[in-house]
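Missing here: one protein chain of the complex. Every other protein chain is in place.
Labels A and B are assigned to the chains in the order they are written; within every chain, residues are numbered from 1.
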Amino acid sequence: MIGFLRARLAPAWSLVGLLLLVWAVTLVASLLGSSMQLQAQYALVNLVIVVALFMFTGTSGVLSFGHVAFVAVGAWTTGLLTIEPALKESLLQDLFPFLVDLNADWRLAVLAGGLVGGIVAALVAPFLMRLNGLQAGIATFALLGVVNEILTFWSRIGPRSGQSMVGVPDVLGLQTTLFVALAAIVAVWLYQRSRSARLLRATREDGPAAPAVGINVTVHRILAFALSGIVAGVAGGLFALTNRVVQASQLNVELTFVTLAMLVLGGTLSLSGAVVGAIVFSALDILLVNLQGGITLGAYVVSIPQGTRPIVLGMILVLMLLFRPGGITGGRELAWPVGAPPLPGVPVSGRPPQVTDRQPQVAGRPPQVTITRPPA
Amino acid sequence: MTQLIQSLIDALSGGAVLGLAALGIGLVFGVVRLANFAHGELITASAYTLAFTWHLGWFVAVPLSIVSAVLLALLMEITTFSRLRTAGPATLLIASFGLSFLLQRVYELAFGNNVRTAPVAPALARSVEIGGLRIQLLSVTAVVVAVVLLVGLRLFLTRTTMGLQVQAAAADFTTARIVGVRAGRVIGVSFVLSAVLAAAVAFVLMAQTGAVNPTFGVSITILALVGAVIGGIDRLSGALAGGFLVGFASSMLSSWLPQSVVAFRDSYVFAAVILVLLLRPSGLFVTRATTERT
Partner (left out) sequence: MSTASGSPDPGAGLRVRDLRVSYRGVPAVRGVDLDVGAGEAVGLIGPNGAGKTSTMLAVMGVVRASGEVSVDGRAILGQAPERIVRHGVALVPEGRQIFGGLSVRDNLRLGGVGRRERAGYDEDLAWVRALFPILDEFADRQAGLLSGGQQQQLAIARALMSRPRVLLLDEPSLGLSPAAVDIVFDALREICRRGTAVLVVEQRAEFTVEFCDRTHVLHEGLLTLRLGRQDAHDADLLTRAYFGS
């Protein structure tokens, strides 16, 4: 009887547990004052980006440096739809006329952000998804470069070069952001259980074996890329409404690094890893920001020098890769608290074999690996 | 006509610089299978050294700039990459990405966010007129530096036993070790060589701009990495040619694109890159025979 319950509940627990975790952490943050509330809201936006990144990279095993491009596109869309037309007319003089008049409720604007992010991802996916390994990484990087440059310089769809879009309304709030973030987690969790995602994961585990079995990897990769583009676009919408200023330079390599670092920290191979990584990284980040500003503890003020924060965060990423390459979760999903069996359909990554060199064969090169399994 | 020749000379020097950067990345990739994002921070380290020591004379500043890049490269290898030897390329890529970010922030903390200026090799900023053409001495220098380094590197790789070992390790790491090539030493040598190339790039860039900031090496590294990959990062000649091509093309684009769209120069380059990757995933300059062999 208990065994039966376990088998039924364990899969759902990996979702419910995550939702509870995010909810609880946000609740604690919200009790710590309004400045902390805003920081928590930024953290939730990053969490959605990381979840989107996991949705693609974690499932397909292909590294993407390009998802921030979809975030940027989403932020742009939401920004353009929510800024007052009159304000747009005076600030963004080169804008296409139809964009000046276009205006939408912020809820609709966030959805539109997701839609545009998904469309852009779907448009480029058929091209990018034919590549593997390093080539795929470079191509997604190039995508980020192109999108960022267009957003920076094309004044018919945004501000003139180097300037930013201001006047995004203050409507979002921590609670709504939380709900959207929870919805994103649910969406990705559901996707992970789909047939398409399971097939894609199978190709990730075995690399070159799967195509031989007759799985058309490219189609499933394209689907994963496009769907994760939607989630990233929604995250962009949230970013616009949280930051209330939209600027291409904020949606570039640095954000790519930060979100990738979060994913690596938690573990690239599981949704729990994405969520836990985002939470831990953000918590640490917020702590360090506050330490840089000085924290008053009774009679003492504890502080660290300016500029320490990114260095500590960078070091944490590098140390994590060195000493625990599987991330905090090691590729596992959140376990049912009382001795649960491993979840069906969810890979529990074991340690690969101990081999003194790269490959057991003497012959030639190691095969092109697109897998981010934790190495020995 | 003169404008065309002038732009060609500029493009040649732009290609030379990017070719050197791509070659540095390709050298390390060949041996370690690491596409090193942090190569740019070697360039930056060299550039800072030039900026801070130029007043002592070039004969002090240039050697010091090389030494600083070499030491940093070895430090990266010893602290990070050597411990990730069994990891996949994706992990290595993320690690170098992280290292790059980390070092940029260290520079920020140490030297501030603003640019540091120093008149590095001001004599090279002069132009000479040859038959109605105004040629920047600097463009010529870039090409000369590149050619000298390429010849030197080629001699090292083909004439010395250590160079042969680097070639062997790049061709087939496991077999090289079976033959007796010491893995650590060869990897160290490849990092040193790539650091020397990075120092050369830093010298040319500093002579051009005279200013360095914490993200000095980032954009050239991304372009060089892209160039190396489209040229075929597996082979040194491929990486070099790919880097040259990207540098040449992007310089030509800035000379000839209409003013209204010149801001989108990199987009054209990147779009072309994606196209090339689709058509020739293993590299523009990789022949079928070599693809099959590896």
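Convention: contacts are C-beta pairs under 8 Å (C-beta built on N, C-alpha and C of every residue); 3 or more make two chains touch, one makes a residue touch a chain.
As the structure is a prediction and not an experimental result, all values here were calculated from the model.
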Touch with the omitted chain, as defined above, among B:S65, B:Q136, B:T174 or B:S251: B:T174
Contact partner of the left-out chain, one of B:L8, B:L164, B:L257 or B:A271: B:L164
Chain not shown, touching residues in chain B: 158, 161, 164-165, 167-168, 171-172, 174-183, 290, 293
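Here is the rule we go by: only the chains that are shown with their structure count from here on.
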Chain A and chain B: spacing of chain centres that average the CA atoms, whole Å: 31
Chain B-touching residues of chain A, taken from the complex the two chains share: 61, 63, 127-128, 130-135, 137-139, 141-143, 145-146, 149-150, 152-154, 161, 253-254, 257, 260-261, 264, 305-308, 310-311, 314-315, 317-318, 321-322, 325, 355, 357-359, 361-362, 364-366, 368-373, 375-376
Complex contact set, residues of chain B against chain A: 33, 35, 80, 83-91, 93-95, 97-99, 101-102, 105-106, 108-109, 172-175, 177-178, 218, 222, 225-226, 229, 233, 263-264, 266-267, 270-271, 273-274, 277-278, 281, 294
